[in-house]
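Of the protein chains in this complex, one is absent; all others appear in place.
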């Protein structure tokens, strides 16, 4: 039931887009590495990483109408949100828990992304809760079109809702109900499952008795597809097709991007008790950034000089972001009392 | 992925078993009709009916080790529990809410079946909650076998857990999580979905974007099968196969029995707003009792005389049950305070 | 003014809000052609069509969650939970999600969501069609919890709820759906969420209640006025969260005695908070113990009429508690 796609929308991407995608993957990686370093230095309390997932995330981001379509991401989506317009400084502010932090005014742990301006819905920690909410966002899109409140072709308006989660989180009833709602109403909805084979320590077999999460889509009348999540262009292709289906009113898609988390679950985790070093090293060889780099080099799109330039720029941006965040003030104690209710 | 079965274990059923099955279906129908009558007479507050489902239920009951295997039924399972050993008097006591009522001491509404003695787990009203609990019962069976606490071949012990629910209730996250647990652990578990096309007023299309609930089983690594639920022997066959798989340790099965509720959802419902009289009349022609009756007559197993005898006996049993229940005392007011905690 | 039942006032509020604002829609189980199992949405499907009156799958968490999503997208969902007893599967979405979204996003996102649910006992609904669930949600900052006891308030509060930028739980005393009648002006008016209502002025003691129990408490107050010459002030709390401390304290400052009535079970029921407010800020006003008359601490209302009777407070039991407290 899950199918691989063979048409390649990404063949139409211009060199500048490919380079921008590469840049964002690289930038995300460097921001992420810095966060781990800051944690080791005892400067921050917590980091949860997107390392290894950058290809899946940037591929998906570029396939939708970035900053306009609704995105309801999860904690691992650093590269995704950077691709949507969150800045390294934004992220660093959340690592340090500084006043006026962009997502939550430093109320949430880092990596609980959210920006009204960019139509990124604020996430929580309980996994999978975003899925039925995203179905609701997609329902609202369809509702507004049917009720004549928006023009279905107006691309300044959200025309789909994309939500992301890990394979383990599909065990939740929340996921079932969200997928089902999307299927019943054939909503403009994309569920991107970033399957990295583990939910903290529990391997995929402990979560489900099927090989592909994508195979679960059929149960909902949702189109299901799985792709190599370390191939940014394959993910782009799959999500692009899904987005076009959504825009055309043809219904929801589940895209499973098979990837790997090359680091522990979070800065609180130690993955040595539950997976071998060999396994991790094997997967590091499949790194989506290295792979894309090689592709772009082979195609003559990326040059060693430009790569150096990107690295220098990334380091500068990360430094600047860290310094800005470190210099920023903490929230006042009583800021805790604000915004309990909207008025 | 859902398959029809062609082997017919029921071909091996002896005439006496077939007659017992028929008798129980008929008895259930007569008890059920009396309940509707008592409601019309204003003698009872509520009735929820199993009419139309008798074939699916009795077929399933006879396919397992009745009174020994765990059964976690739902409110529509009157014929099922009668086949497991609940008596018409038991049921009448619950309609009238009398002291020492068998399932709950008159704390629950009628049709919230339960009997420790018969390994029928007490049910609640929130739908689908029984499914993950039944997975837990099945888990316990496997656990005890693995831990050497019971002998897997000991048929005086429960060797599977059967749970039932309507097609609409599969929309619940509870169902998803229960099915998933059964799949992950390949438990001795059977989920019987009594698909009567409606959840109160909402037709199947409003619950799911698939044609068969059985098609959803594949998402869990659970075997899925659908059968004509008005054909008692077809249901028997399907559940029998599922039970044998469970006993052999080969894992869980979802059996979808396609049937129809020929009466309103409950005594509080009026189904005229949401379905046509023609549709109901069409389905009444497919009545599982009429159909089985014809089969048994054609086979020479049932005779008109014996049918009369059954009818007479059913009427007598129902009368006796009603009178016993009417004559029984109500609970004391302060019985409400008992058994909040076990000790 | 027309005299309407509680449920008709609720329906009228929804009808007028649907008419007023195309962003308002209703979802829930059987709300469409069936018009809801209590008929609260009867006729609305015919009037507004399937786009706006949407039968949901049988799945409460997704009813609330898709409501949250739609609210985030600036629609105005009214989600019906068929019985309050079935709100539990949606607990995570209500408590962890709807209630915290505004705060957790630093004020960026808002959830203008209404969740309606019939609650309460006395209708032979037994353990799972009689529950009172308000206490759970009154512990959750970010939510508003509203319970009307008169048709006038029902309409006005529901309109306020629909227009509120926050998630509002609107619980309806189902025993009163047809039993409680009252005057309701046609057309638009609102009753603000927040302030309690003095349902009856009095000097001897204050009785706090809400929902069906507010109705009964007024009856009991009239009874003890007639029979015992007792002058009881009845405060219909109406909004349970935020807590109207001012109303609670003002009344007891006058009367010196407080009785709290709810059909929910006693321990950690809403009466606990009212009593705690009085035991602290109202301590100086009190000249008697703060009494709670509530359902017993058993899992829920039993089916058999004898036990149901035993469980439920009623005007006689309330009157007895009033007399008892007055004698202190």
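Order of writing sets the chain letters: A, B and C. Residues in each chain are counted from 1.
The rule we apply is simple: a residue touches a chain if its C-beta (ideal position, glycine included) is under 8 Å from a C-beta of that chain, and two chains touch if they have at least 3 such contacts.
Everything numeric here is computed off the predicted structure, so don't read it as measured data.
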Neighbouring displayed chains - absent chain, whole complex: A, B, C
Listed residues C:35, C:89 or C:173, member touching the removed chain: C:89
Selected from B:52, B:88, B:110 or B:173 as touching the chain missing from the view: B:173
On subunit A, residues whose C-beta touches the chain left out of the figure: 45-46, 97-99, 101, 104, 106-109, 112, 124-127, 168-169, 171-174, 199-202, 206-208, 268-269, 273-274, 330-337, 340
Interface with the undisplayed chain - residues on subunit C: 85, 88-89, 91-92, 95-96, 99-100, 103-104, 127-128, 135-136, 138-142, 241, 243, 265, 267-273, 275-276, 278-281, 283-284, 286, 288-292, 297-300
Touching residues (missing chain, whole complex) on subunit B: 70, 101-105, 107-108, 112, 114-116, 121-122, 124, 126, 129, 131-141, 143-144, 146-147, 149, 158, 161, 173-174, 177-178, 180-181, 184, 338-343
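Definition applied: only the chains that are shown with their structure count from here on.
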Computed distance of Cα centres, subunit C from subunit B, in Å: 37
Interface hub residues of subunit C, defined as touching at least two other chains: 56-57, 59, 61-62, 89
Residue numbers of subunit A (touch at least two other chains): 173-174, 177, 180, 184
